[in-house]
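As you look at this complex, bear in mind that one protein chain is not there, while each of the others sits in place.
As written, the chains take the letters A, B and C, and residue 1 is the first residue of each chain.
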Amino acid sequence: MSNDPKSIIEELSDHYQISEIKEQKADLLLLKIPKEDAVQFIRELRDGQNYTHLAFMTVIDYIESGIFTLTYMLHNYAAHHNIAVHVDIDREQTEMESIHELWVHAATYQRELREMYGIRFPGSPRLDDDFCLEGWDEIPPMRREFDTVSYSRERFFDREGRITTDPREHMKQIMYPIHTDND
Amino acid sequence: MSLKDLISPFYVWQRAFEKPYTQKHPIQERPGAPRYRGFHVNVLEECVGCGTCETICQNHAIDMVQVEGLEPKPGDSGLRPKFDYGRCCWCALCVDICTTRSLRMSNHYAWITEDPTDFNFIAGADNMSWNGEEYGYRRDDDYHLLRGERVKMEMLAPEEGLKSFEEVMKGYTEEQAKDEADRCVECGLCVATCPAHMSIPDYIKTVREGDYEKGLRILYETNPFSSTCGRICTHRCEEVCPVGHQGEPLAIRWLKRAIVDRVPRERYREILGDEVVENGKQVAIVGAGPGGLSAAYYLRRQGYGVTVFEAQARAGGMLRYGVPSYRLPDNQLDKDIEYIRSLGVEVRFNTCIGREVQFAELIDDYDAVFMAIGLNVPSSLRVKGEDHPRVLSGLQVLDDVASDKNPGVGKNVAVIGGGNVAMDAARVSRRMGANVTVLYRRRIADMPADPEEIHESQAEGCTFVTQAIPVEIKDADNPDQVTIVWGEAEMVADEKGGRPRPVLQEDRMHEETYDCIISAIGQGGSLDFIPGDYRDQIEFKWGKFVPGDYQQTALQKLFVGGDIANNTADAISAIEDGHHAARGIHKFLTGELVA
Amino acid sequence: MIYAKRRKRMSTQEHNAPIDLESGKYVKIWQGPQHPGITGNMALELVLNGDEVVDCKTHVGYLHRGFEKLMERRTFIQNFPIVCRIAVPEPTFNEYLYAAAVEELAGIESPQRAQWLRTLNLELMRLASYLMWLGGIGASFGQATIYQWTVTHRDYVLDLFEEMTGARVYHMYIVPGGVRAGLPEGFEDRARAVLDGVERLLNEIEKVLFKNVVFKARAKGLGIISKEMVDPYGIVGPNARAAGFTRDLRRDEPYLVYDQLDFDVVTGTESDAYARAKVRHQEMREGIRMMRQILEQMPTDGPFQAKMPNVLHWEVPAGETYVKAECTRGEYGYYLVTDGSQYLRRVHVRGPSYTHAIAVMEKLAVGTNIADIAGLMVSLHTYPPEIER
Partner (left out) sequence: MTTKDQSLGPLANDGLSPEERDLFSDARPVPYQPYPIEVVEKFVNWVRANSLFMLAFGTGCGAVELNPLMTARYDAYRFGFQPRPTPRQASVFMIGGYASVKTLKRIIRSYEQMQGPKFVVALGICPVNGGMYWDSYNTVNQFDLYIPVDLYITGCMPRPEVLLAGVLELKKKIKEGRADGHNRYIENLDWYKANQKRIIKNWDMPDYSW
C-alpha cells in the first residue's frame, strides 16, 4: 500500500467520483465526494488507507448557493497527512448519513451540527438532546441567516447612555455646515 | 505498597521551614508590570480624534465624544475616545492602531464600584487616578499595524526632466495605487480640511477595490477638475492625514490621479450619467479658470444655460498659463475642461469684461453672474529699480512658455520668491538651460510652495539662497544683464507669537549680476471694470471681493469666487468656490436663498 | 496488585444489564455544574448502583458563547483578541493557531524571531497549564498541598507572561504577522529562575504525590484507556501517549522552531490515571528543557513582525486550511475557511477536550466509583470552554 496521498486518491478515483482535489499544503489535501458515496469513501480511507483519526467534522454554510458543505478531517498517523473530505448537502432538506459507528466522538459532532445548523443524522445517539443550548426556539444559531447582533440587542439589551459621534460628520456640522447641503 | 510510599508524602514538611509563598500586602505590593495593559490614558493634546480606535474595537467599547474646551479644527475632530469598561477587553488594539500614539495604557488595574454605569470615562479628560502614569503598555517601536511609508511613485530622473517639458511624476501603477490606498484608515479628518470637502476616504476605497468608475463618480460630486487636482493640488488634506503621524501621510492627491488616469475621457458621460434638462435660466460666468468652469459644470448639470467669458484664447486660467506642463500636461487639463464643455457650456474666448462686454450688460442680461477672474497682476517687489527691463514677472514667464513663446530668460537667472509660481519659474528656466538661483526671505521650511516642488527644484539643480532680502535692482555693465543687491536676514521671533520675521542685516550685503531676475512673490487682481455705482454696493478688502454665504455679494445677482475672492488662492479653493456658488445660484434662482 | 484487586471487587453491575431507574436499585445524581468535583462549568448525569457508576451522560454548553458565530462577523484583526478566550487556562495556543492559519491563507510569513518568541510563549503556557492541572489532580485525590504549591508556581509563570505580554491570563501576544513585542530587559534571567523553581517543585511532587500511597492506590487502575480505544474515540495527546502511542505533533509535524529543539516524547504503558499524570509530569520537565534551549538560542534582535496589509480592511484571499499544534491535551486545531472578504466564512476550533470530556468520559466513568469521578475527569485533562466555544 502506498503512503503517497496522491496515489491513494488516484487509486480511489476508480471507484469514487472525487472532484475539486486541491493540495493546500504538504500535509493537507482537500477533496469533494458526492453525498451518496461519502460514508463508504470515508470508511475506505479509515480501514483501507490508514486514515484512522477523525480530527473533527463540521459544516460550512454557503447560503448564497443553498448548500451546506460538510467537512470531515481525517488524519493518517503513519503518513502524518490530513485529508479533508467535503460533502455538499442541501441546505433545506438537511440530512446526512451518520458516521458514529466509525468514530464514537462523531456522535458528539453530529449532535452539535444538529443543534447549531439543524442537520439531521438519523441513528446518531442522543442526536436531539440539547447540546450547548437550552430551550432554543429560533432558527439554529450558526446558520448564516441568523443575526446574532440583533438577537442579542432585542433579548439582552445594551446598557443605555452611550452615544458616539462620527468625526467626519461632526467636523462637517461644525466647520462647514452649508457646504454640502445640496446635490 | 511499600513503607517508602507511606513515608514519602511527609516530604512536604521540608517546606515548613522555608519562606512562605504568601504575599503580605498583595494589593499594595504588586503594581502591574511595566508593560501591563491596564486602564487607558490619552494625551489629549496629541490625540486628533480620528476615531480609528473606535473602528478597530471589536467590542464597541469606544465612543467618540465631545470634550469640553475642544473644538474641531483642521486635522483634529475635537472628539476624544470614551471608554466603556463594561465592554473593553484590554486587548490594546486601540493603542496599537492609534495614529498619533497618544492613546496608551497605564499599569493600573483596580476599579471597583457599586454602580455599573460608572465604568465610562474619557481617557485623559476625566480625572482618573492613573492619568499620567509612567508605566503601562505602549506600542513597541518595531510593531506597526499601520504602514508609515508611502508607496514611492516613479518619476523622471532630474537630469532627464531638465531636457523637456515631459511630465515628471509618472503616476501610480494599479498595484501601487492599491497598496497606497490600503494605508487609509478612513477617519475622514481630511474631508473638513479639503476646501472642496471631497469624499476622500470614499474614493480611496474605490481605488482599493479597483472600481475606478465609482471613484470617478465620487470625484465629480465635488470636483470636476480631478485630473488636474490629481496632479497639482496643494493637498492640504495630506497635511492633516493622521497616518502622517506614523511617517508619511497618504498620497491622497496621487490616488485621485490614479482614478482619473484609468478612466478614458470618452466614457465620462456614460459613467457619470450627467443628463442636462434645460430649465430656461441663464447664468453668466466670467473667467474660464477652475472656479468658473467648476461653477459652469454644476450649474449645467442642473439645467442652467451657462455662458463663460474668457479674456484669453484658451480655457484653464492659471492652470493653463501658470502651471508648467511638466507638472500638468495640457492634455490632462483638456480632459477636465473638454468634459465640462461637452455638457453644452458655451465659452466666449478673447472676451474681456469692460472691453468686449460691459459689466452692466451681464447683470442685466443674465439671471445670475458668477465672477472668478483670478489674479493676474504680479505683485510689486517694492524695491528700487524693479521696473528694470530685465526684471520679468514669474507669471509672464510661465505664460510665455505655455503659449510656446520664448520668455528669453538668459543663462543666469535669479528667482525671487518661495511660492509655487517661483518654483515653477525656476524649473521652467532650468529647462530653458539657465542656471537658477532662488532667493527667499525666510527659511526653506517657511516656503509656501509644496515640499515636493521645493525638493524637485533642488534635485533639478536650482540653487536656493534663503534669508535673502532684495534691497535694490540696478543696471549692470552689460545692458542685457541686471544687478541685484540683497542682504542677509536673521530670523527674529515675533513678540505677538506669529511666525518669525526676517530682519535685514545691513552689514552683510551682496551684489550679484544675472541675465534676468524673475519676480514671483505673488499676484493681485484688477477690478477696474466694475462701474462705480455697482462698486459701492460690493464689499472689498485688499483688492479682493469679500463674499457672503454661498459666495453671494450684496449685489444679489453677483456671485464671486476663486483667487479674487479668497485668501488661499489655489485651484482647489477656486473649484469649491465655483461649486458653492453654483449651490448658491441654484438656491437664489429657486427662491430658497434670500439674502 | 492490590489496586487491581480492589477494582475487581467493586463491580457488581452485570454487563449490559438494562438500567431501570424505577426499580429502586439505581439512583441518579448530578455532578455539576455547581460542584467542587467538576472541572470547569459542566455537568455529569450519573446513574449509580451503590457507589458504582453504571451510566454517565455529560452535559455541556454552560459556557457556550457562540465563538464561531462571533468570529464570522469580526474582521481578521478583531478576531485576534477574541480567540484566546476560547480556552481560558490555555489561551496562547488559540492565538498561535489563529495567527498561523491566517498567515497561511494570506501568504504572510512571520519572521524568525517571532517564531522563537512564539515557541517560548507556547511552552511557558504549557508549563502554566500543566501546573494548574497538577494541582487539580492532587486536589481531586485529596492532596491539597500540591494544589497550593502548583498554583503559586503557576502564578510565577504568569508573572513572566505579565512582563512579556502585558497580561496575566489573556496575553493577546501572538498576533497575525508576528508578535507584539520583544522580551523585556533581563527577562531571560527571571525566566530561568522561575524554571529552576518549578523544576525543584517537580522533584518534590515526585515524592509527595507520585510516591504517595494514597495517590497510587486511587489513581492506579483508574480509567484505563485501552490501545484499541484510542483511534475510535479520537484520543490524542498525553492521554494517547500514556497508552503507549508516541504521537506528538511537535515531533511528527514540527511547527515553529520545534525542529531545532532537543526533546523527548514521553510515553507511558499503563494508560490509567496514574500513567497519565506521570506522562504530564515528565512532559513538564521536557518543557523546561526546551525553554532553557530557547532562552539560550533565541535571536535577540531583528524584526518580530512581518509586513502587514492595513488591518482595518484586510481581505484574506479565499481558501481553506487546517492548522494544528500540540497543546497540553493533544491536537488543537483551527480550521479556517475564507471567501476573499474581510470576514471569515467559517472557523472551526478543534479542541481535544471535545472527545475527552464527552465520549471518553462517558465510557470510562462506567464501572468507576463515584468518589473517583472527579479524579478521573481531571486525569483526562479537559477544559469545558473549548468544547462549547
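Simple rule for what comes next: contacts are C-beta pairs under 8 Å (C-beta built on N, C-alpha and C of every residue); 3 or more make two chains touch, one makes a residue touch a chain.
Note that the coordinates shown come from a computational prediction; the quantities given were computed from them, not determined experimentally.
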**Complete:** Listed by label, the shown chains touching the absent chain are A, B, C
**Asked** Considering the whole complex, which of B:Thr113, B:Asn127 or B:Asn406 touches the chain not shown?
**Response** B:Thr113
**Prompt:** Touching the left-out chain: which of C:Lys25, C:Arg73 or C:Arg190?
**Reply:** C:Arg73
**Asked** Thinking of the whole complex, not just what is shown, which of C:His35, C:Lys207, C:Arg251 or C:Arg292 touches the missing chain?
**Response** C:His35
**Item:** Touch list for subunit A against the chain that is not drawn
**Value:** 132-138, 141, 146, 148-149, 151-152, 155-159
**Message:** Tell me which stretches of subunit B touch the chain missing from the display.
**Reply:** 20-23, 26-27, 30, 59-60, 84-90, 109-116, 118-119
**Message:** Contact with the hidden chain only, please: which subunit C residues?
**Reply:** 33-36, 40-41, 61-66, 69-70, 73, 81-82, 85, 88-89, 132, 135, 147-149, 151-152, 154-155, 158, 168-170, 385
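FYI, only the chains that are shown with their structure count from here on.
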**Request:** Make each chain a node and each touching pair an edge, then name the shape: line, ring, star, complete, other.
**Result:** complete
**Fill in**
When A-B and B-C are ranked by contacting C-beta pairs, first comes B-C
**Request:** Could you please state the distance in Å, as a whole number, between where the Cα atoms of subunit A are centred and where those of subunit C are centred?
**Result:** 24
**Fill in**
Per the C-alpha means, the centres of subunit A and subunit B lie apart by a whole-Å value of 49
**Item:** Centre-of-Cα separation between subunit C and subunit B, whole angstrom
**Value:** 55
**Request:** Any chance you could list the residues of subunit B touching two or more other chains?
**Result:** none
**Multi-chain contact sites of subunit A, meaning residues that touch two or more partners** = none
**Request:** Going by the contact rule at the top, pick out the subunit A residues touching subunit C in the complex.
**Result:** 24-25, 27-28, 30, 52-56, 58-61, 71, 73, 77, 80, 82, 84, 102-105, 107-109, 126, 130-134, 141-142, 144, 146, 148-149
**Asked** What does subunit B use to touch subunit A in their complex?
**Response** 49-51, 54, 62-66, 71-72, 77-79, 84, 86, 116-117, 120, 187-189, 191-192, 197, 201, 221, 298, 301-302, 549-550, 576, 580, 583, 586-587
**Request:** Spell out the part of subunit B that touches subunit C in their complex, as residue ranges.
**Result:** 1, 4-6, 8-9, 11-12, 14-15, 21, 32-37, 52, 55-56, 58, 89-93, 96-97, 105, 137, 140, 142-147, 182-186, 205, 208
